[in-house]
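In this view, the complex is presented without one of its protein chains, the others remaining in place.
Going in written order, the chains are labelled A, B and C, and every chain counts its residues from 1.
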Amino acid sequence: MLEGRRLLRVLRRTVIQAVPTILGIVILNFLLLKLAPGDAADVMAGEFGAATEETMAMLRQRFGLDVPVLQQLLAYLSNLAQFSLGQSPRYGMPVSELIGQRLPSTLMLMGMALAIAFGLGIALGTAMALTAGRWPDRLLSVVSLIFYSVPGFWIGLMLIVLFSVKLGWLPSGGQETIGAGLTGFDYILDRLKHMILPATSLALFYVAIYGRLTRAAVLEVASQDYVRTAAAKGLPPLAITLRHIVRNALLPVTTLAGIHLGGILGGAVVVETVYSWPGLGRLAFESVMRRDFNVLLGVLLLSSFLVIIANTLVDLLHAWLDPRVEVR
Amino acid sequence: MTAPLLDVSNLTIRFPTGTPVADLGFAVGEGETVAVVGESGSGKSLTALAIMRLLPRTARTTSGGIRFQGRDLLALPEPEMRRVRGRKIAMIFQEPMTSLNPVLTIGKQIAEVLRLHEGLSSEAARKRSIQLLDLVRVADPHLRVDDFPHRLSGGMRQRAMIAMAVACGPKLLIADEPTTALDVTIQAQVLDLLDRLRRELGMALVLITHDLGIVGQWADRVVVMYAGRGAEEADATRLLDDPLHPYTRGLLAASPRLDARLHYTAGPLREIPGSIASALGEPGCPFVPRCPMALPTCRTKPPPLEEIRPGRLIACPPTLALERADAAAVGR
Amino acid sequence: MTTAIEIAPQPEVSGRALRAFLRNPAAMLASGFLVFVTAVAFAAPLIYPEDPLSMVARPFLWPGQNPQFPLGSDSLGRDVAAGLVWGSRISLIIGIAAMALGVSIGVVIGATAGYFGGRIDDGLVRLVEIFQTTPSFLMLIVLVAIAEPRVESITVGIALVTWPTIARLVRAEFRSLREKDFVTAARGLGYGHLRIIFIEILPNALPPIIVTSSVIVASAILMESALSFMGLGDPNRISWGSMIGANRETLRTTWYLTAVPGVAIVLTVLALNMIGDALNDALNPRLSAER
Partner (left out) sequence: MPLLSVADLHTHFRTPRGILRAVDGVSLTIEKGESVGLVGESGCGKSTLGKTVLRLVDPTSGRVTFDGEDVVRLSRDALGPYRRRAQMIFQDPFSSLNPRHTIERILTAPLSVHGIGDRNERRRRVRAMIERVGLPLSSLSRYPHEFSGGQRQRVGIARALILGPDLVICDEPVSALDLSIQAQILNLLVEMKRDFNLSYLFISHDLSVIRYFADRVLVMYLGRVVESAAGADLWAKPLHPYTRALIQAIPDPTRRRQAAPIGGDIASPEDIPRGCRFHPRCPIATSICAEREPALETHAPGHQAACHHAGKLSRPPEA
């Protein structure tokens, strides 16, 4: 009861703090994109060959690009207030629809990558800390340092060479076998097979981060007074580790998880390119190249929104794990 | 005389970087309060951890034995030792703020020890935890049992620590500077509580402190440590009335608290020159660099604790010689 | 515990740290490798005077096939070894310059926020939040695409997405350090803000900044390579990432064209991260004592 109210207060605080952040992001991104030389009309005109001044003006008028920047911003914000992200001049469809098509596959990819990163990272980190200074720690430290140093796109390509080209075990791209008409369990298995390589490429870096973080946190917690108290009670080592060390060590690790979500989303751009994964990242990249700024703004906004939601969840998780968290 | 509850003999603790405790010996009888006194660096806390076998892994303990109820704790296999910790010998620490796990309620932390050693169900353990909180005079124990440590004041946390420590009715409670982090009025309450529990539960108390006032008010016997060695051992009141070792004498003289007549306008306090750091690498008596009565022989080898009268031991050959000469003079 | 054993006089902190670093074999190995890469980068015009983008050999030579081109050639007959040598320049220049710029911005903003607190802090924290909430690589792509991909814009772009990391770190350090009594004493002695920030506090905040800086060079190199891989590198300069990107189409057959520059990236970044770890061990001996 009391606990629930405390979590609610934490939630309210986070939401209140998020509003100005989102507004700031919208304005900053909008102005940034307007600074860019060239707009959608330029690119389209360029693709059609030479275009007259009149066609250009007409295109601009149609896309709402002919009024002052400030006015465009206000128009965008008022659209946003009605939960509309505007139209894509390029695809000729509402941005929200376009994003809606791509979002689920990106979310799945990220979800799987995060699960791998968290599960493997925490296990790795705990193992390193418990054997600190001995050979398993040294070996795993080297492994995690290598994971930490490998570019995601490169490991993605190398995994393709190994698992699809040489061994032929896993597909090299896409998110399902097109035209196979699979259903039920086979379909799920097919999707999973397509996800393994991209999710792994995306996750390795974060496995290293969480592993290193967990190692440090476990070592730090293990030196705390209350761990000594637990030992003085006569608790066996396993109980001390599980009840008193790992739970406290998870606190700093979860705090940082929210921060890394933005990074994973950014990494998805590259990995989606490598694996021809039809997700948000690719959409963003394509819209940059085509100066389709409404779509780009939409993607930027949505990804920031995702990060904020994730941060809120992390805050709640943190507040639940750590009773000391109070409303500031 | 029956065997004491705890008998520590020739305890030496070595780290790769040095030997913070050397050749220490003392005994604790059933129901007795023994104070171990010393300043930081004297090795008193390490001694406590050595008895609990909770020293850091890099430490090496050698000893003639730490005998508790006749069994040598150092020879016990680790699972055996775990059945001693928290059940037969309990310990509380200096910092009540950091000694409790911040993410578990007070009740759960007390219940943990009951379930482990007494096999209580979680419900029974909870009931017993409330009783224990009541025993250590925590107000509204049925509410406090569900509080997290950060909600309690320092004094209350130390009470919760004590409740946890006495949960299984240990025969010996080691209290490592239990009141150093607390305010003076709270300190008085906690010491009062410890002494009451000692009487009611029939346990012995090892009180580790740097405060001679506490020793005088609450201890039966006292062991004075300096730089890892025993300097003097005596009845608490006897020691304060008539300190023999030059270090004990210096400490008492330097302490403003025990003499209300001292005031800065009346003259400076007596000082012990230098610091305990000077004991490092000293082959003889560690106090030699600060000692007003050191003889050349004091520098050659560390003096052993020798009995001067029944229950009165000091490790200072010059003092010993003087006292014996006095006694002989009186006897003649 | 009250068993703080008095420590005998010790050499100065940084001297001890330096020796700890020098005694670490992994750190020495990594430093050696980086010195080698730097030397190669400097000597590139001497080793391969020709433009690495020009066609010099038969396409798709495998490594070892022709001793003149030890690492083979790509689809356009460009020498892979020459590309590797010239590519090291871009990686190092962008890595170091972006780090320097990002760290400078981050230190100034983090120090200001952490030292003054209050409203200034609230505002700057919000700014950091805005930057950290936007996925940084996406932001980088946008920045670079807008400003035309060139070495300068890539450098500035990477700096703009990395400074928040440093700012957060520096702010946290400053917030805890400003509560220390020596800072209170400095205020009590009438020292000015600038003196307190730069002379009293900053030197104490340096160890974590130095450690993070080496990691930031590594991540800047990773970001640059990813950008170039996506085709957003400087089109006039060859870089390890663009070498991988340019030969993606033939990955299935000539995978060595991806593997070789990738190994160069991994080794360089690994060396930097190893140095970061070693610095961390040397500068914060307490936390890594168990290592």
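As a convention for this text, contacts are C-beta pairs under 8 Å (C-beta built on N, C-alpha and C of every residue); 3 or more make two chains touch, one makes a residue touch a chain.
If you're wondering where the values come from, they're calculated on a predicted model, not measured in any experiment.
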Which one, C:R19, C:R195 or C:R252, makes contact with the chain that was left out? C:R195
Where the complex has a chain not shown, which of B:F26, B:F93, B:F148 or B:W218 is the residue touching it? B:W218
Missing-chain contact, candidates B:M156, B:L173 or B:C285, resolves to B:M156
From the list B:E80, B:E271 or B:D326, which touches the chain that is not on show? B:E271
Quick one: say which of B:I13, B:I66, B:L251 or B:C285 touches the chain that got left out. B:L251
Contacts from chain C to the absent chain lie at residues 6-7, 9-10, 12-13, 180-182, 184-192, 195, 199-200, 203-204
On chain B, the omitted chain is touched by residues 39-40, 153, 155-156, 183-189, 191-192, 195, 210-218, 236-237, 240, 250-251, 254-258, 260, 262-265, 268-273, 275-277, 290
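In the analysis below, only the chains that are shown with their structure count from here on.
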Whole-Å gap separating chain A and chain C, where each centre is the average of the chain's CA atoms: 22
Centre to centre, by mean C-alpha position, how many angstrom separate chain B and chain C? 52
On a C-alpha centroid basis, what's the spacing between chain A and chain B, in Å? 54
Among chain A residues, those touching two or more other chains are none
Can you list the chain A residues touching chain C in their complex? 20-21, 24-25, 28-29, 32-33, 35-37, 132-133, 137, 145-146, 148-154, 157-158, 160-161, 165, 216, 219-220, 259, 262-267, 269-270, 273, 281, 284-285, 288-289, 296, 299-300, 303-304, 307-308, 311
For the complex, give me every residue of chain B touching chain A. 52, 54, 79, 82-87, 90-91, 93, 95, 98-104, 112-113, 116-117, 148, 150, 161, 164
Would you pull the chain A residues touching chain B in the complex into a rising list? 224-226, 228-236, 239, 243-244, 247-248, 251, 321-324
